[in-house]
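Beneath this line is the structure, given in structure tokens, with notes to follow.
A selection of the complex's chains, in situ.
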């Protein structure tokens, strides 16, 4: 009888492994000198607050989608399913952890602090929490201080959500002045907050782009992943993630746009984009094709600044593909070799408000 | 303060509506004379047994996938998450019902009876249950009798699962002899049970193809839906589904194959497949193109039996598309009109073990 029961349980257990019957699609983004580039999503929910999936589902989705790091950030204060689900802060993390380990996903223990103020909602994610229950206090400042007390990394969520536009609200100013948070989402779900973006630089905040997913996440079409925070980490582990967040080495990638610091975006672009035939040769009055490989999963939009003899009919360096830049050699071009730089303005990569990344790739043209 | 709280709850409520931010893709399968053709999946799980989603997710997926009818069939006896989730038979149905109503999905109250026997696992789905808790008994026969007592429709699940092959096991024979079940899955998840298929006819069972999904279900690629039970119902409602199941008017559609009774499959095929140019005319020694429209979501494989002057390079009538059958008029063909039938053997539609559906479509050829 006991044997039967074991067989029965085994059968059901194997049945439930269906979660893993899928594959991981790499989402290549190059490392930069000195740092691993990790792909992270630091904002998501499960049935332990108001999400609609069991915690392990979040790990499986992240693995499938090519991510390296996630944080499950269930609301401390809002438990939609509390009549059915026993709520305990940190429980989602504990459930998800063994699967994360098996799949090699870095799982950051986290909570969402969820208040409202007269001015606006006040949602903050606290990462690297060690005692989530201790943060659960009805007073916002008290909760933030509790997070700080356990050395959490705290960031402000979706600053323009459910308000006409993001403002440096009183509660934000108060928390900031007390150094209770040090990062901010510039992108959440399907929304960019242009009015908040300058604060990254002005207030020296760490920038984030996160999904805030509540429902199951369907596989994303190629070239259109969920919002992702790129983390430039010394090491591919939890400590590496923490050090990078503290050092503000992140970038935000969402909706085909990339926001980051020039210091990281330039080497990232230069490792992602290479010329297949940098030594061109052509006769006067002939056409030229420059083959440009983008080995990353990020499609880049560009404008050619130089040389003048390169033009193009398309303005995209498609992800994980080779694109053509076309041009023509003038009828009157003098024979000989010229060494120039292909200067590109990367129209979807931002190194500051209104400022696009620029890049230079060495090139030579020999006119015969 | 109270006002703030209301605003806060509203905000979170609206946030959770994300579930519905998707579209429904129709999955056209034609009605047949006298009956609506409903698309159903009668086997799926949620966190109330060993599934990994909240019950409303199942309704959203079904709506998105073009289904009309579902049953959530959580195990009565196996509650994988019972340390976290308060288990109560029928609770998943109660949670899912309001969303089903809003989306126009017919939701059948159901449970899975989950036992094991010395010979094999013994899983049965009981549909149309009114008191699920009353069925929860450790003894299989007692449980099945309790289901019958509340007029449930009971079918045998995945007959060949976790056994070398399906057999008419002792517990099945006992339950069948007592008329405790009247249907059987011939297809479950990714498995067809060829050895069990003949019993549909021999034992007069109602046939089913179901997904048995535990994890979130990703959107299915066009032409490759989840396993589906087609229900030929007098009315598009719960009572219509029940009457059709009792009358054995179902078909199973899975993995590109269709199993059913000739009585339903022939009219279904003839309503799905029509000729665009049934009046051909051509000269001797010329080629012919017959354009065949398949307006259903079911791709049909075919073999041409007649007329001899039609051949083809492809053997598929693609779903929701028009395909070409090609042929040629002999050099010696006599002038005049001939009225013939295009006779097709439908290679992926089965009206019995080893027996394919055949169909005849009227056609004329005028040789000029």
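Observations on the model:
Order of writing sets the labels: A and B. Residues in every chain begin at 1.
FYI, contacts are C-beta pairs under 8 Å (C-beta built on N, C-alpha and C of every residue); 3 or more make two chains touch, one makes a residue touch a chain.
Just so it is clear, the structure is predicted and the values come from calculations on it, not from any experiment.
Count of copies in the whole complex in this file: 4, from one repeated sequence with 2 chains shown in place.
As a convention for this text, only the chains that are shown with their structure count from here on.
Our note on geometry: chain A versus chain B, Cα centroid distance of 40 Å, whole angstroms. Residue ranges of chain A in contact with chain B, taken from their complex: 4-5, 7-8, 11-12, 15-16, 18-19, 47, 50, 52-54, 56-57, 60, 75, 78, 80-81, 83-86, 91, 95, 114, 116, 118, 121, 162, 214-216, 218-219.
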